[in-house]
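Below you'll find the structure, written out as structure tokens, and then a few comments.
The other protein chains are all here in position, but one chain of the complex has been omitted.
Chain IDs A, B and C follow the sequence of writing; residue 1 opens each chain.
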Amino acid sequence: MSLLADLLSTLIERRAAVGQGADDRPIEDLCRDLLGSRGEVSGYALVAAILDRYDAMDDAGKLAFFRFLNDEMDIDHGAVAAALAAYGDAPSQATYRAFMAAAEPARQELARRLNQVPGATARLVAMRADLLRLIGQDAALAKLDLDFRHLLSSWFNRGFLVLRPITWSSPAKILEDIISYEAVHAIDSWDDLRRRVQPADRRCFAFFHPAMPDEPLIFVEVALTKGVPGSIQAVLAGDRAALDPAQADTATFYSISNCQAGLAGISFGNSLIKQVAEDLSRALPQLETFVTLSPIPGLAAWMQANLVKAQSAAEQRQIAAHYLLNAKRPNGTPLDPVARFHLQNGASVMDIHAGADTSARGQSLSGGAMVNYRYDLGRVADNHEAFVHEAQVIAAPEIVKLAAQPLPDTA
Amino acid sequence: MSLLADLLSTLIERRAAVGQGADDRPIEDLCRDLLGSRGEVSGYALVAAILDRYDAMDDAGKLAFFRFLNDEMDIDHGAVAAALAAYGDAPSQATYRAFMAAAEPARQELARRLNQVPGATARLVAMRADLLRLIGQDAALAKLDLDFRHLLSSWFNRGFLVLRPITWSSPAKILEDIISYEAVHAIDSWDDLRRRVQPADRRCFAFFHPAMPDEPLIFVEVALTKGVPGSIQAVLAGDRAALDPAQADTATFYSISNCQAGLAGISFGNSLIKQVAEDLSRALPQLETFVTLSPIPGLAAWMQANLVKAQSAAEQRQIAAHYLLNAKRPNGTPLDPVARFHLQNGASVMDIHAGADTSARGQSLSGGAMVNYRYDLGRVADNHEAFVHEAQVIAAPEIVKLAAQPLPDTA
Amino acid sequence: MSLLADLLSTLIERRAAVGQGADDRPIEDLCRDLLGSRGEVSGYALVAAILDRYDAMDDAGKLAFFRFLNDEMDIDHGAVAAALAAYGDAPSQATYRAFMAAAEPARQELARRLNQVPGATARLVAMRADLLRLIGQDAALAKLDLDFRHLLSSWFNRGFLVLRPITWSSPAKILEDIISYEAVHAIDSWDDLRRRVQPADRRCFAFFHPAMPDEPLIFVEVALTKGVPGSIQAVLAGDRAALDPAQADTATFYSISNCQAGLAGISFGNSLIKQVAEDLSRALPQLETFVTLSPIPGLAAWMQANLVKAQSAAEQRQIAAHYLLNAKRPNGTPLDPVARFHLQNGASVMDIHAGADTSARGQSLSGGAMVNYRYDLGRVADNHEAFVHEAQVIAAPEIVKLAAQPLPDTA
Partner (left out) sequence: MSLLADLLSTLIERRAAVGQGADDRPIEDLCRDLLGSRGEVSGYALVAAILDRYDAMDDAGKLAFFRFLNDEMDIDHGAVAAALAAYGDAPSQATYRAFMAAAEPARQELARRLNQVPGATARLVAMRADLLRLIGQDAALAKLDLDFRHLLSSWFNRGFLVLRPITWSSPAKILEDIISYEAVHAIDSWDDLRRRVQPADRRCFAFFHPAMPDEPLIFVEVALTKGVPGSIQAVLAGDRAALDPAQADTATFYSISNCQAGLAGISFGNSLIKQVAEDLSRALPQLETFVTLSPIPGLAAWMQANLVKAQSAAEQRQIAAHYLLNAKRPNGTPLDPVARFHLQNGASVMDIHAGADTSARGQSLSGGAMVNYRYDLGRVADNHEAFVHEAQVIAAPEIVKLAAQPLPDTA
């Protein structure tokens, strides 16, 4: 590893050294130049000029730039059709190459050339975050987003990501990111953060990309517990005594948050949970259960829409079971987005708890109910298949039974 | 940087942990599975099975596997045409997405999924090296190679590469690679290597990729000199006294070698030379000249073919000038491959030396003549443009004059 | 450096592995054993037993243990006299060795043997912190403290210390130490800390010892400024704009704090300031002035004792000048401890500011007055000599003049 450490040490140092070009032509001309022959050899200055120009733009400027990419740097319909025909007539390396070139819009090559400067990857991710923010103003840009997504999926391929523990010895800069990106159970303060990363029975892991080494991409918080916890209050209690990790039989994933708006839709969560589960079970072989403690964000809204009310914890639990197993979107998948995420990953519904999240947010989203999704590494593939092909939601027998009971009288 | 170092430290550790699948279905079935829904969640085991299966194959097996990728995982002509038409009729995100999906052969997604296991990148590079080795047996595979090249160009984008000095304190494993990959002036022994990396006036730099941290991709050897050296013997002399780098006015690139057969055609050399030149000029601001000392590998063959003979060093030099500036391929670019590389990069022909390489190899390739190509960072863009658009070879006036003289009488 | 990094990486890992001995003899017997022949080979278990036993003691137990070290492990007067005489009679290696052995109390060798376990250094430093805390209860232990001090001075020799910048990317664990050890101008919060380490014109540096890599020993906070700042409010202002470091002409050391109570009296401050000054002047050659902004902690008490009152800022300044230059201890050195520290280091009194520290603490210690001590690296040796040999306080002419004026009427 020190080898890797060593060889990568220039990445950050070099950032400072990216050249500046004081080229004042329109950014569109600079982009055309970068795609032209000059771009092959004088890339650095051009790239710096383009990225700096972009950063200085207001939203109107950025929208105009995105439209330029979307429209001018699109595929040429006629050229693709011709290349396709030529390839069909005489399949050869030459005709295939011509087809490949025609079928890929120029903006993809532009992005690759922009990426030749160290630090550019993060700036392109930020550019896509801008695009997603502004896309509502021009639905046609959805096309451009597909190209961003295609490229970023390739660059942020699982094989290039690095899983790292986040601890109290991690750089403050990264811990600060964790505080600000935590999306599920807000971290109030550095002391609150410390309670999540420092005790022996708490873990946090994040994926990083070598080209953005100080930016976590996604992170998950884990509690090592004896038994499956039934409330987030128990997990986050400030005064609890830490458990000796060797005594734990369960790893509870109680929060998973994305950090990069510009990487929306490029899914790391699935890999992250499984990788962490594998690593933990290697380090602590006595762990038997890998489970989440998850919110049910759509429950309260669904209850309201369907005029369902819970008079007791037992009823709340029953309604939640019904909602998770029976409430479906038109395509047959569950209404609840968190349920879709974990079930799609191959998890199963293990248990449901009323009064499990007493925070204002928990109350308003789900009346305080939470759910454990179980990741049984030996079963995720089958569960996933059943879910994908038959929209089948795998759940513990008790939950299945609960969901099958008649709902309490509606209000 | 320690941050980066730290966060990446798992990469290598993790390699050992890649799971094994004892799945004995044909590799083609495993690949189809990996592309299917199961592949999304149970990727690790499948990928390991596929890569291990591949590694165990003999050349016949590999050829068969390549044909499978080439033929079965190709684009579907009709589907592309239909998607293109649909997109043309109603351009929308949905039709564009469908076109993108259709226009990319499934083998590209397969490669991306194979790459999700740490260590897979190097194995895919090795797979392409196999392909290039075997491609002569089936020219149709050239198509498949275009896809490899497309993906690897994106993954080995300049922005992801890391430039590192290679020194006598570098890991022996990497130094051993340098010894074995040196393609221009062979390194005989560890002592010979040491003479190229340890003296204060010698430098060596290599590009690395974070996913292959112990494999150099390409490296360049540099001599810091007072004046431009006129022979490789002077540069490599075993008994020379090292120059104080602060006294040097010239950085001479005397060898540049690729290390990865599987990355052939994905050009790093251009970036490497310029990056090293920039770094050196920051560290040693008194350096004035950046120059190569390069072989002229096609000279002797050309002289033989054209019945040209040199009776003296002066004649040899004149013939070399003529050859470099006037001997062209049908498309107007220089016959000499090394000349094409440097001129395409924006270098110019600065000087030519007879008797500059007295080794057997140097004698047989060029009768001992060598050439200095100059990298003037302020001029490379213009030179490159002139070369690309007008096939113009920029050379020092003296060399232009030399090349214009009538050749000595042919034999 | 990666070499060093690499080779040291085991230090921390190993900590976990220190063996446990369940030896229940008295700690005194364990210590005698450790000094005996068995200690040479079975050191680990014995050391672990002794250190664990010590850690579990209450203060009474620790006092008893210190008395054991002080009394039983002292030099043997008669043995020293005999060895000295033998050496005097016949100076040889053998007689000198015998004298050395006799003249060193056994507790020093005991400490060296205790230090053979990784992590022991920090525990011995903590042991001395206990000793200093308890020494008031038994003045005879002052002797034992001299041995601790002797050993720790040798182990924490300047050549073994490592200077490191503390930044917002430093581990949170270390930043937390900085917050809690800051002794001069309290750090209220992580945001307050960030204001001292993150802006481009703020620096923080600490000394570390390789055997205690996550424990800062002493740190200094520096502001890069244009001109010498005249108040701590200006330095710590929350809303100020950061200065481009290239524009700074002055480095102001505005806080220096020790972190290890167990290293009291082992002076690093002198080296730290000079090392940081040297490093900064290499990195930012345009820096002209290296100066502190220091409290005058004894001023208010002295004014009260001498019935001196200031009616204005000007009078406060004049009184402070008088106090710093003229108020002396019986041995002729300045009354003010901070003044002694910097003047002993070779600094001079450069300027004095009234109203420079409006905090409650600043008001109560010095009525808000602060002083700039100047470190002129070319003059520190001479200043130091003058101070040490002639108790001469070097000061700027204006301050000398101010100090020479008659004091305002006493109250």
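Just so we're on the same page, a residue touches a chain if its C-beta (ideal position, glycine included) is under 8 Å from a C-beta of that chain, and two chains touch if they have at least 3 such contacts.
These numbers were taken from a predicted model, which means no experiment stands behind them.
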- Among C:Leu35, C:Met57 or C:Val80, the residue in touch with the chain that has been omitted: C:Val80
- Item | Identified contact with the non-displayed chain, of C:Ala354, C:Val380 or C:Val393 | C:Val380
- Options C:Pro91, C:Gly227 or C:Gly265, residue touching the unrepresented chain: C:Pro91
- Item | Option touching the unshown chain, where B:Glu28, B:Asp138 or B:Asp214 are the choices | B:Asp214
- Would you write out the residues of chain B that touch the absent chain, in ascending order? 2-3, 5-6, 9, 168-176, 190, 194, 214
- Item | Touch list for chain C against the chain that is not drawn | 1-14, 17, 37-38, 40-44, 75, 77, 80-81, 84, 87-88, 91-93, 96-97, 99-100, 103-104, 112, 115-118, 120-121, 139, 142-143, 145-146, 150-151, 153-155, 157-160, 162-164, 171, 174, 208, 210-211, 213-214, 270-271, 274, 278, 282, 345-346, 380-381, 384-385, 388-389
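In this section, only the chains that are shown with their structure count from here on.
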- Query: Taking each chain's centre as the average of its Cα atoms, which is closest to the average over all protein Cα atoms shown?
  - Reply: A
- How many angstrom lie between the CA centroids of chain B and chain C, rounded to a whole number? 55
- For chain A and chain C, what's the span in angstrom between their mean Cα positions? 48
- Note on the structure: By the touch definition above, chain A meets two or more other chains at residues 2-3, 5-6, 9, 171, 214
